[in-house]
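One structure, pasted below without further comment.
Note that one protein chain of the assembly has been removed; the remaining protein chains are unaltered in position.
Presenting chain A:
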Amino acid sequence: MSAGYIDEMHEAFHSDLVYRAEDIPLDCSPKPKDLEQTLHGLMKLNGLVIRSLEEIAGRGANAVTYRAGKKFGHEVAQYFQKREDVEGALHELSDLLRGQYSFEVWKPEDKEKFIIEENGETFIYLVFHDCIVRQTLRRNGLDQGGPLCQTLFGYVVGAVEEITGRKAKLEIVHTGPNACLKKLILK
């Protein structure tokens, strides 16, 4: 490595910035647009971690990722106002999470209510529109519905449990490039 190159590298990491202990950054640095490379790096890494986890742990990978998602869901939702109606809780959750995941409660046109009772099951259909998990999977050429999706399952289940106190389960009905249909089964 030439001395010139080392000097150039040192130069790139040198600035006149004065950093004081009391300075609290109020904005992301750099601007979000400049973070595109970072985002892609993170997505790539996340995809590789999940792929490796699946190779080593097999189906156990789902349990790990589900657990991680559930913890995240409980953590986020603990600051929400507790309420009993699941429908309202989901609306609130959807508003607050816009950016990471955006979803809507959904029903086929022949159903009157969002909470559907069928074959002894009570469930709500959720359509996930914006989803960082889907972006990551497609960025890495991985199948949808695998372990990384389990984080999302755990997330929603954890949040719903935290807000309403009701046990729930999430099932994939269909995955697509633009949205995914999921079924939140209430117990």
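Convention: a contact is a pair of C-beta atoms (placed from the backbone, for glycine too) under 8 Å apart; a residue touches a chain by one contact, two chains touch by 3 or more; residues count from 1.
Note that contacts and distances are computed from a predicted model.
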item: Hidden subunit of the complex - UniProt protein name among "Protein archease", "4Fe-4S dicluster domain-containing protein", "ABC transporter permease subunit" or "formylmethanofuran dehydrogenase"; value: "4Fe-4S dicluster domain-containing protein"
item: Per the touch definition above, residue among A:50, A:77, A:127 or A:184 touching the missing chain; value: A:127
item: Hidden-chain contact residue, picked from the options A:15, A:81, A:119 or A:178; value: A:178
item: Residue numbers in chain A that touch the chain omitted from display; value: 36-37, 39-40, 43, 106, 108-109, 125, 127, 129-132, 134-136, 138-139, 173-181
